[in-house]
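Notes for the one structure printed next.
All protein chains but one are shown at their positions in the complex.
The chains carry the letters A, B and C, assigned in the order they are written, with residues numbered from 1 in each.
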Amino acid sequence: MTGDTGTPVAAPLEAGTAVRLGELIVEIVSDSGEGAQKAGQALGAISAKMGNGVWTVEIIPAEIKPPARSRAGASGIRVRIGSGPMTNMGDEAGLVVALNEQVLYGRIEQRAYRPGTVVLLESKWKDDQQELIRRQYTEAVADFRARGLVVRELPLEEACLGVTSDPRVGKNMFVLGMLCRVCGRALEKAKEEVAFVFGRKGQDVIERNHRLLEAGFHFAEENVPERFEVPPAPRTTDLIVTNGNQAVGLGVMAAGMELVAMYPITPATSASHYLSGAIQKVGGVVHQAEDEIAAIGFAIGASYAGKTACTITSGPGLALKTEFVGLAVMAEVPLVIVVVQRGGPSTGLPTKVEQGDLLASLFGEPGDTPKIVMAASTLEECLLFPVTARRLAEAFRTPVIVLTDANLATGVAPFPRPQVTPDWFAPPVDQSAWDPAVEPFAWDPTTGISPRPIPGQRGGEYVLTGLAHTRRSKVAYDPDSNQRGCEARSAKLRALQSTLRPPEVYGDASGELLIVGWGSTRGAIEEAVDRARAEGLSVSSLHLRFLSPLEPGLGEIFARFAKVMTIEINYSDEPDAPAVTDENRRRAQLATLLRATTLVDIDCWSNVYGQPLQPRQIYAEIGRRLERGGN
Amino acid sequence: MTGDTGTPVAAPLEAGTAVRLGELIVEIVSDSGEGAQKAGQALGAISAKMGNGVWTVEIIPAEIKPPARSRAGASGIRVRIGSGPMTNMGDEAGLVVALNEQVLYGRIEQRAYRPGTVVLLESKWKDDQQELIRRQYTEAVADFRARGLVVRELPLEEACLGVTSDPRVGKNMFVLGMLCRVCGRALEKAKEEVAFVFGRKGQDVIERNHRLLEAGFHFAEENVPERFEVPPAPRTTDLIVTNGNQAVGLGVMAAGMELVAMYPITPATSASHYLSGAIQKVGGVVHQAEDEIAAIGFAIGASYAGKTACTITSGPGLALKTEFVGLAVMAEVPLVIVVVQRGGPSTGLPTKVEQGDLLASLFGEPGDTPKIVMAASTLEECLLFPVTARRLAEAFRTPVIVLTDANLATGVAPFPRPQVTPDWFAPPVDQSAWDPAVEPFAWDPTTGISPRPIPGQRGGEYVLTGLAHTRRSKVAYDPDSNQRGCEARSAKLRALQSTLRPPEVYGDASGELLIVGWGSTRGAIEEAVDRARAEGLSVSSLHLRFLSPLEPGLGEIFARFAKVMTIEINYSDEPDAPAVTDENRRRAQLATLLRATTLVDIDCWSNVYGQPLQPRQIYAEIGRRLERGGN
Amino acid sequence: MFGLKSDWSLELPERYFTLEDYEGGVARWCPGCGDLAVLTAVQKILRDEQQPPEKTVCVSGIGCSSRFPHYMHTYGFHGLHGRALPVACGVKSRRPDLDVWVATGDGDCCSIGAGHWIHATRYNMDMVVMLFDNAVYGLTKKQTSPTSPRGLKTNTHPMGSWLPPLDPLCAMLGFTNVSFVAQTVDWNPVHLHATLREAHKHRGMSFVRILQRCPTYTAAVFEELQRDPSRLLLLKGDDNVAVDPAVMKIFPNQAEHDPSDIGAARALAETGSQGEKVPVGILFRDASRPCYEDFTMQGLGISAEDKLAGLKRELDKFAV
Partner (left out) sequence: MFGLKSDWSLELPERYFTLEDYEGGVARWCPGCGDLAVLTAVQKILRDEQQPPEKTVCVSGIGCSSRFPHYMHTYGFHGLHGRALPVACGVKSRRPDLDVWVATGDGDCCSIGAGHWIHATRYNMDMVVMLFDNAVYGLTKKQTSPTSPRGLKTNTHPMGSWLPPLDPLCAMLGFTNVSFVAQTVDWNPVHLHATLREAHKHRGMSFVRILQRCPTYTAAVFEELQRDPSRLLLLKGDDNVAVDPAVMKIFPNQAEHDPSDIGAARALAETGSQGEKVPVGILFRDASRPCYEDFTMQGLGISAEDKLAGLKRELDKFAV
């Protein structure tokens, strides 16, 4: 995707001229509360304003206030800066500022670095009062070096002392100043950004932070030999910068939905947080319900009354909504359900990423419950899909599930500003008279679609029911009505599918290997495909946005490749694990779905480490698969 | 299955000698409250005692007290009597006693009869005070005859008056007497049965009923020309007669489960009703919880504390349990979940049959949730599977879902009495000391199985959690633990599968068409296969008892047939419906599952009329499929 | 008010509604079932108040009593077991113009729906909630309900139900933001009608527990109460349910009760819960309690231009 992704970050050079890179991944890690995230966000914003592609993602510990200097407590931020648009968090970082060595370990465990990564490490622990800490520090530095990290031990706190009396508060801006120098960011841009961010806090605060910035910048000039440069690319469109959950929130507002009913659950909640502060500006409200069941029930009530509503949740919440989703399908209530997937099963890994809710979204409810399921693969789609979903929900009178995940939810990057027009909004509720001759479920024989009376419409009075019902919505005691209703609801998916285009293949339209993905892995997969293709490998990829109905033409596309495999962040048995055979292997979720639909022998590569997939890992897997050959 | 199923019931003959039949289906239909069910049950019991195969199923209106003389209010019973064992309710009835013409219409709508069916119809309506009723009756009789039914108009109520002053109360025994004569049942046996059933009510009541029986018998001698005979087959084993829900209840007790936690829901509740009155005799209790979530939570609590428990529900209840099922999988809590399937989706058809919960059972929970899913296909399996399920749940430390359905739940037939031995029971809770070196999740690398500490075991203290966890059950913050846990849980299915045998093919091991079924359809499918094979068609069938893991060897078996199709009672798009293509067709649930696993192009025939499949329908479908040929 | 312009059309021709305008087909409850009396009472109230059928929404869960909407000729939502209240609140949240009635059973409301019951009370949205309390699960054929009296023999407790019955009035009077609690009996149509009318007049969630006969499964429970009116205590007073003297005479026990006194209300409920002096009338009413729709209605009916402008300002915040 980037102009120059084939080039991994160069190993550190001797001081002097800056190394030009296609991209650079920077991390700042610290105990929580040290302001690393603020510094990183500023670095991302500066880079975006300079015209770089940027992907920022916060590193958030699982606990609210983890103890200081603990591995599990690693808190901070990763900023990936590139010449072209950045679509994912990338591979191992090239540069990291670490405020203690333990949090660096935390990230090492997450496989965030590689030999050659430059580490700018706070060195004050070397002289700590506690012997244990001194020892930990010294041993760690040696270990880091043994792992191939390029460690620069720097007395950061001490260096701040010249500028501020409380270095714990100001150190983050000092670090930002350092990074401006090392990463070739203009100090002036940083000052502007800081002035903007601290605007409300007054001139004093701004000036103190400016001094810290400058001090950091000069400190780096003197103490850090590395210098990198990531040239920007010219920008054509207006951009906005959000994370995926803010994008979902903006999308919900751009769809004109007036009601968001939710119950807090990580990692979906921040979408509701954002909406709670914003939606009243466009005439809407967020209802925090007593539980997930009530949340979807409330949304369904509002939708029944004509206000297409949405509910936002994550896996465990989706599980609780199962029964109501079934009702919405059966009684044909338009509804948008955003599921921000996290690690599962059960409470699982609440803050980590997984794409484990696909089959539950499709098949979770007892009985036949055809519904629309879409998955956003970019931040922009996080914004646009709620808009599409609302329209589809109303056009097809059905719930629509929009899947995103923790990776999108927390990723921050610039993307084109949507050009919203009033026709994006839900139209006002129709309150004109209804022709009583038109039944409330006057199913079109081909499309299954029927117009919907809204309370207030004279002549449209009917009783919605989850029981098998006739076109008049009367409880059906005859055997036929249930079959007819099921047929109509099923036909809707067929009708929608007939309006979709076959998905585009990324890369050549035929070849040896086709990778099929869905959701947040798109950027990483396409980057890996680019890299592999640059080396002459015959690999293409395909990314599905609709999972129910599936986009058409898949069988034909698959037939043009010798091998087809999905790459997903959910569980599958390793094909080489003991006693795993082709017959008993439990496959990843999209693979299972596509095999049933296309009968193509679709392989899969997936895992549940809770981490976004890195382009490098995918690239390596492509190599392995092509080598292995055959099937 | 029966010795002589190829012979449908003969058309009625002139009076005189009885027609010998391989089987006879008799119905009694009436308004509710007229005692039809009691008469039919007695007929079934008498036949079973005479050595016949019997399948009895009650006809229950959807409403509690439907208005009299209404089609939807048809209440009654069907009794299928055969020379060999009867495994399903069969095709259209050969003989029906109807106490008014409207309820007969109710059954005609359900496709219960065919041209030639003999109808013994209460004729008193002909002279009713209300003109409307008189007209309805006369028109109906003409209509019935036009439909080919052989109608005998009989003044049943009047005939009872000679024996009893309140014919509405006694008419059912009069009808039983008639049926004894017409169906060749010994009057003495009927008297014995009546004496047994009314035993507690005293000699007077018994004698009145004996008089009614005799009167009915003689009335038939004089007024009904038809006479049938269904010779019994010699019986070798001890038999018991139950419906599927009673069988489940007996199975739960035979498994030694001490706790059944449930929330009422049709058609599962009657299993709990039975247990509520019986389980204390074997030292157990039924807990009626405040809702389905609490029911499974309560059962899980009891199981955590060492008492493998069960919860019994139906589709909407299963939907509510989704989140807890995920926890039980994740935290490896043994649990038996019996799901008596009904028509869906949503509230659907609460009293009708469907096999629509298969995919929800397998894939309903977010994240990867491997669990054992089994389906009973006979009444005997309804009893035995809870026993097996408890063992598997404990051996594999996992929830086990046992699927049955409304068809099994309400069907009554004799089957071999289980020879229970004490090793069927759950062993007493182990309270010996636990070796603290053994972790609470000491997953065996190959089988995924780990021994389980029970509260009270000194040294085994651990905290169960639904979060990703280590072998020590500590909350895992590292990326690896989640992957390891998922692997272990997945391995359990592999391990179980390796102990299963490939399923047996019913009929030839290879041929043109293989029908694959699961659950309650087995009897009907095998009967249809018998019939088709008797006519030389190349068809076999296969019935799956394990759905997760699947029984092994399916791919190989399927490869031996030109065509493979599933027959199921759940929704699939008709292949010939407008705009349905091979690509967009939504298939039945088992077909979807088997396609994904075996990549065989498995067709399906299914519907959601809420009715058990009749052998005749399946037989006809076999013919159509074989004709159509190719694919 | 709240700028409802874009969503509402005006009521055009003058219409007069008769009882039939509210009737939705033959009710299919058992003969003698108390549900029918409630149906008739509600239809009368709507007729009396000339409430347009299309502006009325009856929401229910699952149960015999939850069939209620099917027998009304209004909009209706016969949803899921236990979930009538969240749906009803959702309907009201952005459609304050709709008149919402909830029909729920003792199982539906007090067992599976109990969590929503507490919270809907707290939301206190303007609707009438009718608890059809027949002390049993009717639709599923006689299982114990939370309000079943101890010892009631049911299919799940063939030796008699074991736990003391939950008292819906005591519970309601402990829930935060409760604003209207009344009790009546299906077999006194005058009191029933008058109580529901008061409930309908009240702004907020008006909770009416209706002691409802189920001749099929709990005949004995209510026969006794019905036979012996001295087990009831008629609440009267200026602020209470007014019925005409002929009807009042039926009640041997009467007491003045001021519904603004929550302490007194709780005491009455407590005594009633012991099966003595079962109070009928309004136990509690406070019209000043906040109604959640005053929060959820925010920005109702703003114009598309205002939406667009608001959205643009919001997008500006994220501009690079």
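One rule holds in what follows: a residue touches a chain if its C-beta (ideal position, glycine included) is under 8 Å from a C-beta of that chain, and two chains touch if they have at least 3 such contacts.
What you see is a predicted model; the values in this text were computed from it and never measured.
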> Of the chains that are displayed, which are in contact with the missing one across the whole complex?
Replying inline: A, B, C
>> One chain isn't shown here. Among A:Q110, A:N223 or A:S276, which residue touches it?
In response: A:S276
> Which of B:P115, B:G162, B:G456 or B:P502 touches the chain that is not shown?
Replying inline: B:G456
> Where the complex has a chain not shown, which of B:T447, B:T465 or B:S498 is the residue touching it?
Replying inline: B:T465
>> List every residue of subunit C that touches the chain not included in the displayed model.
In response: 110-116, 118-119, 122-123, 146, 162-167, 170-177, 262-263, 266-267, 270, 273, 289-290, 292, 295
> For subunit B, which residues reach the chain that was dropped from this view?
Replying inline: 45, 48-49, 238-242, 246, 250, 253-254, 256, 258-259, 261, 278, 280-285, 287, 289-291, 293-295, 297-307, 309, 323-324, 327, 331, 414, 417-418, 420-422, 425, 428-429, 431-432, 453, 455-467, 474-475
> Can you list where subunit A touches the absent chain?
Replying inline: 63-67, 262-266, 269, 272-273, 276-277, 286, 288, 290-292, 316, 346-347
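Operating definition for what follows: only the chains that are shown with their structure count from here on.
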> Rounded to the nearest whole Å, what is the centre-to-centre distance of subunit A and subunit C, using the mean of the C-alpha atoms as each centre?
Replying inline: 44
>> Can you work out the whole-Å distance between the CA centroids of subunit B and subunit C?
In response: 39
>> Residues touching two or more other chains, restricted to subunit A: which are they?
In response: 323, 327, 331, 465-467, 475
> What are the residue numbers in subunit C that touch two or more other chains?
Replying inline: 80
